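See structure below.
Here's a slice of the assembly, chains where they normally sit.
Chain naming follows the written order as A, B, C and D, and within any one chain the residues start at number 1.
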Amino acid sequence: MKLAYINPNATASMTESILSVARAALPETEIFGLTNFGGPAAIQGKADGDAAIPGLLDLVSRAEAQGAEAIVIGCFDDTGLAEARELASCPVLGIGESSYTMAQLLGLKFSVITSLPVSIPVIESNIREHGFSALCASVRASGLPVLTIDEGAAETIDRIAEEIQAAEREDHASCAILGCAGMAQLAPVLSLRTNMRLIDGVAASGHLASAVCRRFSAKT
Amino acid sequence: MKLAYINPNATASMTESILSVARAALPETEIFGLTNFGGPAAIQGKADGDAAIPGLLDLVSRAEAQGAEAIVIGCFDDTGLAEARELASCPVLGIGESSYTMAQLLGLKFSVITSLPVSIPVIESNIREHGFSALCASVRASGLPVLTIDEGAAETIDRIAEEIQAAEREDHASCAILGCAGMAQLAPVLSLRTNMRLIDGVAASGHLASAVCRRFSAKT
Amino acid sequence: MKLAYINPNATASMTESILSVARAALPETEIFGLTNFGGPAAIQGKADGDAAIPGLLDLVSRAEAQGAEAIVIGCFDDTGLAEARELASCPVLGIGESSYTMAQLLGLKFSVITSLPVSIPVIESNIREHGFSALCASVRASGLPVLTIDEGAAETIDRIAEEIQAAEREDHASCAILGCAGMAQLAPVLSLRTNMRLIDGVAASGHLASAVCRRFSAKT
Amino acid sequence: MKLAYINPNATASMTESILSVARAALPETEIFGLTNFGGPAAIQGKADGDAAIPGLLDLVSRAEAQGAEAIVIGCFDDTGLAEARELASCPVLGIGESSYTMAQLLGLKFSVITSLPVSIPVIESNIREHGFSALCASVRASGLPVLTIDEGAAETIDRIAEEIQAAEREDHASCAILGCAGMAQLAPVLSLRTNMRLIDGVAASGHLASAVCRRFSAKT
């Protein structure tokens, strides 16, 4: 399978960190990345998401032209997911939806830990519209900007770990979903620190893309 | 991965036809089957489902004792899925939920084609509770009993093919979900006959079980 | 391995159904198809076969130019097999010969169920010339034209199933070989209906091509 | 796949050399070996073959009890192949028949190079009965006893290489079949020395066993 991760924001180092996690999770898959250089530096809130969509859709076409058999949109807000699906002839997955799907297949109540509070309504709306409300314990913001998260400083890890533990303690979540593509690289250390079951959407979307493609590999 | 399919009904030939489809779909996976000999001959409606649960839960324990790393409940009603998840320490998937999940990951509006009308309310309730209503075009009964479907006579294929085409024509579904474990073996011929995208839950659940296990393979 | 299936007839939908079966059988293999648009719509009898050969040989060269490491001729009559082998530098397999080979490796007496009676002498001559007579119980015609078979109607399935059962009952065959590329998609439903061991040459040739290529992968 | 190689003779070092070749050829397969300690030290001629059969059949049952999903009889005479197939419920292959099959799938005229002249009539009879006469250029004896071959001395290699070259020069063979299980380890050096296409049945049978098992993996 040839799999494309599209980063809807313009920060190339974030594309790199997404690819690094995806390639470690799927060592046998050919994976390439595309960065939306015309988009905002980070996607924080609905306005940023809307601004990213035109460039993102161009990259969807380019990914297919480069032979992608499945595409993942590498932003937890699932920016432009519906539009990309209409455009593409191959399957398109979002890292948000993939995370919720993993929690649902495991039957686990989940909390999402995201970046800034401005992302909460976008995520809550996605959860509601895609039908995952019954399993959602809470959506919590770490208060950290996306690009700060991607740098992975010690205080960043502390902050996210605290929020994960609060989700367990206060919201009775059984697993925590890392609600930002930049958190994926932190999954091992956060797992070590919190002892919670963590779902990172970058790996989850890759594994689900494999399942979807295997399912329909006989179709031309 | 070692994967168990549990057939909640007492009909061993149906277990065989489930295993046959699952092994063809996942040639590299070790798959074994268990039949709920104390359950009803077929599960048609809520009463049959309830009667099947105690024996089914025994088989969940037995499957884990035999080394299952994931378990699929091989009845489209997802009979006892919640209870089995509480009991098991490995992931448990249902073929109904797996089918809806595949449609969702593909972004396709679906119709379910099931056996007798008595199964419609069970399936509709599952779709509602698990949050897949937004993508559901319809749930249609073929009017055929489960064990008749499993025999795969020519009229059976005709009947199901007609219902699939009606779902496309009348309900504007983009894909059809085969709403009975016994239909899985008919997927190739139904695909040939109807030209619709079909999802059979037996293969879908196997592929999703792989994804779930890969995701958490690092966890002990 | 990169594997090409060449359909010697001009019916593109039949190429599609061959590819669909082959890809399901060999999910890890890169498979592509070529249609002999200059050939007859279906190959029924020796005259059709002869007419198909020039275009078929062009496609053999094209398949190698596109990187095929093995080629399968997707017609049960093994049309042009000897000529293709002389031309190609990679291994070339036929779905007829592959089917007989599978029966022989399993030590099973076989009946072939083909399309029209006009194909019987071609097939019988192949069996004789390639040395499989000792295991051949019978060659039977379903009376159905190739393109009718490829449509997979209910009566088609009934007709072929009857013939398979007659082969078991009257000719004491231990397995049935599906003697037409268009029957491969029907294999699961026919297996369900007849309970006979079935061999479809589309899958068989793919698996044997793998074995042949693995055997000589060290040779350049 | 779990694959058993049964050595019908009593020489354990020969079982080891067979296993060594098989494991190198199929690195991803679980392979085990059984030695027929009650049989003759080497099988040279029909009397030796007949004496080996009772113990060989016991080992077939033992191999299945140990979980073999396919069995290879590791003697080029295909000693007891028909009897073993009747007894076993899994596929049974012979290294002789597997070698002829590979030549046939490649469309190559073959010569067999065997050990002592006493083996020639056994091999010729197998070729005739299994229908491979049309492709057989010759069966030649190296004049070397089986256990001498298995020791792999320099003169042994010289002797076999000469015979291979004579088969090409005098009998116009396009490939040479190594007609003794003990020659399999010599295949790389003989290939280097003769520049002929060589088929060793130990590797060939392993690859064909994979193909046969993949073909019927969906059947229980």
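Keep this in mind: contacts are C-beta pairs under 8 Å (C-beta built on N, C-alpha and C of every residue); 3 or more make two chains touch, one makes a residue touch a chain.
Everything numeric here is computed off the predicted structure, so don't read it as measured data.
Of the identical chains making up the complex in this file, 4 are positioned in the shown model, whereas the full set numbers 6.
In this section, only the chains that are shown with their structure count from here on.
Separating the CA-averaged centres of chain A and chain B is a span of 28 Å.
Averaged C-alpha coordinates give centres for chain A and chain C that are 45 Å from one another.
Among the residues of chain B, those in touch with two or more other chains are 20-21, 24, 27.
The touching residues of chain D, when paired with chain C in their complex, are 25, 81-82, 85, 91-93, 97-98, 101-102, 104-107, 129-134, 197, 199, 203-204, 207-208, 210-212, 214-216, 219. Across the complex, chain B meets chain C through its residues 17, 20-21, 24, 27, 150-155, 157-158, 185-189, 191-193.
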